[in-house]
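Below you will find the structure I want to go over with you.
Of the protein chains in this complex, one is absent; all others appear in place.
Coming up: chain A.
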Amino acid sequence: MTSGTLTPPRKERTAPAAPRPGRSSRRRPFLAPYLFIAPFYVVFAAFGLYPLVFALQLSFTDWKGAGAANFIGLENYTYLLTSEEFWSSLGNSAVMWLLIVPVQIVGGLAAAVLLANARLRLRGMFRVAFIAPFVTPLVAMAQVWIVAFDTDYGLVNHLFNLVGLPDVDWLQSTAWAKPTLALLFLWKTTGFAIIILLAGLQAVPADVYEAAALDGASRKRQFWSLTLPLVRRSIAFLVVVQTLAVFQMFAEPFVVTQGGPYGSTSTGGLYLYNHILASDLGTGAANSFLLVLLVFALSLLSVRLLRSRDE
């Protein structure tokens, strides 16, 4: 996202004045680059820009998918902003965020530090094990969650009983449904976080640590004053990506809980889908813009918070 890394170094500017035969015979292709990039803009115009403009228009109407659409100004927005269900869907997403993002960053970093040890054996095997959940289809695993977390016959309560713990109402109680879905999200994406953080750690040159060790810095001190600042970019990336994902979370509640019990797992994404089901498309469009604004604001905020300390 920083402009510095986006522009590749241009050879032409720094090239020495020595004659280069290729250069002189090179005709300047005018049309070619436009032709090469055109397909993206055509597809984007048709299936990105057009629906976006359409949605914006729609969000100011009371259209229900049929009949005439009446312009109603900001009514959809004011309706949502004063609706209890809308705020509770955001509240549910916020709780999910708290259950997921901090746990994933701290746990992922700990695992990545262990994996980064150059003398670790079986690293490849660990890495495969950690990433396997990330490649599995979410819908398939959501189904496994339904079965494994069933109160009466599920695997998890079976294990709980074996060690003398009582049954937990994982998916049918308002207290546990959110953590159970958060666990699915964590299970599926923490491996992704680990390899991103591991790559960040491995980009730290070894001699930096050697110099620090020579200066007598303890391993703990090396972690806080060297490792952490150097992987801050990876952490910031993860926070932004996962914040976007958590607030748009849809398939997990859609398949496992349908938003229940008592709306406790109705996330921002699922609440939006309910407008489609109810053909309340004007409100749905307004809802998506509010959600997008929120997600933008949150990602900007997290980038700021994670950056401010080094500048």
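Here, contacts are C-beta pairs under 8 Å (C-beta built on N, C-alpha and C of every residue); 3 or more make two chains touch, one makes a residue touch a chain; residues count from 1.
Throughout what follows, contacts and distances are computed from a predicted model.
Between the names "Glycosyltransferase family 4 protein", "Carbohydrate ABC transporter permease", "Deoxyribose-phosphate aldolase" or "ATP phosphoribosyltransferase regulatory subunit", the one given in UniProt for the chain missing from this structure view is "Carbohydrate ABC transporter permease". Of the listed residues A:Leu81, A:Val106 or A:Ala199, the one in contact with the hidden chain in the full complex is A:Ala199. The omitted chain makes contact with chain A at the following residues, 1, 6, 8, 10-12, 20-23, 25-26, 29-30, 32-34, 36-37, 39-41, 43-44, 46-48, 50-52, 54-55, 58, 65, 111, 114-115, 117-120, 122-123, 125-144, 146-148, 150, 153-155, 158-159, 187, 190-192, 195-196, 199-200, 202-203, 206-207, 209-210, 213, 233-234, 236-238, 241, 244, 248, 250-251, 254-256, 258, 269, 272-273, 275-276, 281, 284-285, 288-289, 291-292, 295-296.
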